[in-house]
Structure formats: C-alpha cells, structure tokens
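Quick notes on the structure that follows.
The complex appears here without one of its protein chains, the remainder shown in place.
What follows is chain A.
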Amino acid sequence: MRSKKTMKAKTSRHLEALLFVAPWITGFLLFMAFPLGFSLYMSFHKVTVLPTGLKYDFQGFKYYSELLFGSSALYDNLIPFFQEIVIMVPIILVFSLFIAIMLNQDFPGRMLFRVVFFLPIIFTSGHILTEFVNQGEGTLGFLERFSIGEYLDQFLSDSSWAKPVKDVLNRFVLVLWYSGVQILIFLAGRQTISKSSYESARIDGATPWEVFWKITLPAMSPFILLNLIYTVVDMFTFPYNPVIELINTGNYGYNSALAWIYFVVIVLFLAILLLLFLRMNRSARSR
C-alpha cells in the first residue's frame, strides 16, 4: 500500500519533469531531429528539385565512397583545419584560465576589465570577425617584424606543422576573441571554490604556486572539461570554417553525406579528447 503511494509520487514527479522538458523537446524533434534523420536519408539519394516537388534516386553509398576515396577535397580541407584546432584549443583554454584567475584578483577597475574580456562574445558570431580577418587586421604582423616566420620555417621545415603553427601565432588576437565565453565559465567556476580552503592552505604555509596546482586546478576540472567541449564544438561549427563552406557547395545528397562524415569526425575527435581528459584526471587524483 505504502510502496504504491511512493510509486505514484515518483511517477508524478517524473511527469512533472517531462512537462518541463516537453516544449523544448517538441521543437527539437520537429526542427532538429527529424531534419537530421532526413538528411541521413538524403545522403543515400540523388536529390533533384522538380517543379512538382523533390525527386529522390537511390544511390547507396556512392557519395560516401566518392568523398572518402574518390577525391582529396575532404582531406585537403580537413587536415589543416585539424592541425589548427589541435594547437588553438589548448592555447585558448590556458589563456582563458589565466585571464579568469587574473580577473579574480582584487584590483581597482576589475569589473570594467571583466566586461571588456567578455566583449568578444558579440564578435565571434560570424560576419564581423570574418570581415576583420579579411581586412588583414586579425594578424599582429609581429611574425614579419621579428622574422619569427623564417626561424619557424627552419625549425619545422620538414613537417606539415610549420604553416599551422605560424597561422596560430599570427592570429594571436583571434585567440583573444575566441575566449569570451570561456573566460566567463572559468570565472564562474573559480567562484565555486570556497574561501576557507584557500585560507587553510595559507595557514599551512602553501605558496601561491602550490595553491594553484593543488586547489584551484583540481576544483576547476569540471569547468575545464566544459570549456574544452565548448571550444572544440565552437570551432568545428563556426560557419566560416573550410569544411562547412565545402558543405554549401554541390548537390543535396552529396552535401548531406559530407555533413554526416564531418559529424562522425567531430564526435570521434571529442570522444578521444574526453577519454584523455578523464584518464588524466584520474591519474591526477590518485597521485
């Protein structure tokens, strides 16, 4: 009798939860999930737009094999982009953590600085940044000025990494602008660490360096993970990245196949990152 009552309470709680979720999920199913499934369907078909409607001719894996083995267009775009991401993401994370910790210090005008460093959130979406980079303002020009470029060419000449490294250095300012949300997340994360743990560490005679590695960093790890995912996804889905630009050319079936390949690549990449992160976290804990 009693268990029945608790059962009932539990189901009603579940129902209540579903009620909260329902509106969003409805929109999601209609405008995200269904289109996704449909684009998978399209990727196996040749889609022709006729005045009477759309015509689908089954093609099997033709587009997939064409993309993966037929031409190098995918790899030509994907590999340099990957190299750039592998370099950019750690830089963005370290930089935004660094800035967040600085902004958490006590100094006059820190509220103003917080606003300024949060400002990039309104630049990174689309047109403005692209236009800015096209104008050549996105580079610092310091590579030319201090001839770091030539030095790098000598140093990394044999590998295909020289260009991505140079690109990233050149676009140091872009790193600044990519890190608006990340800085915010780290700042919020930093606030969740209680003051008492810092005080007790200071009483025990820990140096600021030790405090950072032993208290701040471990407590921040969920936020580092959040930022890692956010940054990677943000860069992958940036509408002006080369692969997405490639998606917008060609016919619908081909595009859908390309989008799905790209999607699988991102998911795999993130899965590897997550695994690495969890393993590193665990080994840091056990030490």
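The rule is short, and it goes like this: a contact is a pair of C-beta atoms (placed from the backbone, for glycine too) under 8 Å apart; a residue touches a chain by one contact, two chains touch by 3 or more; residues count from 1.
Here is the rule we go by: contacts and distances are computed from a predicted model.
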{"item": "Name under which UniProt lists the unshown chain, selected from \"Formate dehydrogenase subunit gamma\", \"Carbohydrate ABC transporter permease\", \"Ubiquinone/menaquinone biosynthesis C-methyltransferase UbiE\" or \"Urease accessory protein UreD\"", "value": "\"Carbohydrate ABC transporter permease\""}
{"item": "Residue, one of A:Leu68, A:Leu217 or A:Val267, that touches the chain absent here", "value": "A:Val267"}
{"item": "Residue among A:Ser39, A:Gln59, A:Ser221 or A:Asn281 touching the omitted chain", "value": "A:Ser39"}
{"item": "Of A:Ile25, A:Leu217 or A:Leu278, the one touching the omitted chain in the full complex", "value": "A:Ile25"}
{"item": "Residue ranges of chain A at the interface with the undisplayed chain", "value": "13-14, 16-18, 20-21, 23-25, 27-28, 30-39, 42, 47, 54, 99, 102-103, 105-109, 111, 113-123, 125-129, 131-132, 135-137, 173, 176-177, 181, 184, 187-189, 191-194, 222, 226, 229-230, 233, 236-237, 239, 244, 247-248, 252, 255-256, 259, 262-263, 266-267, 270"}
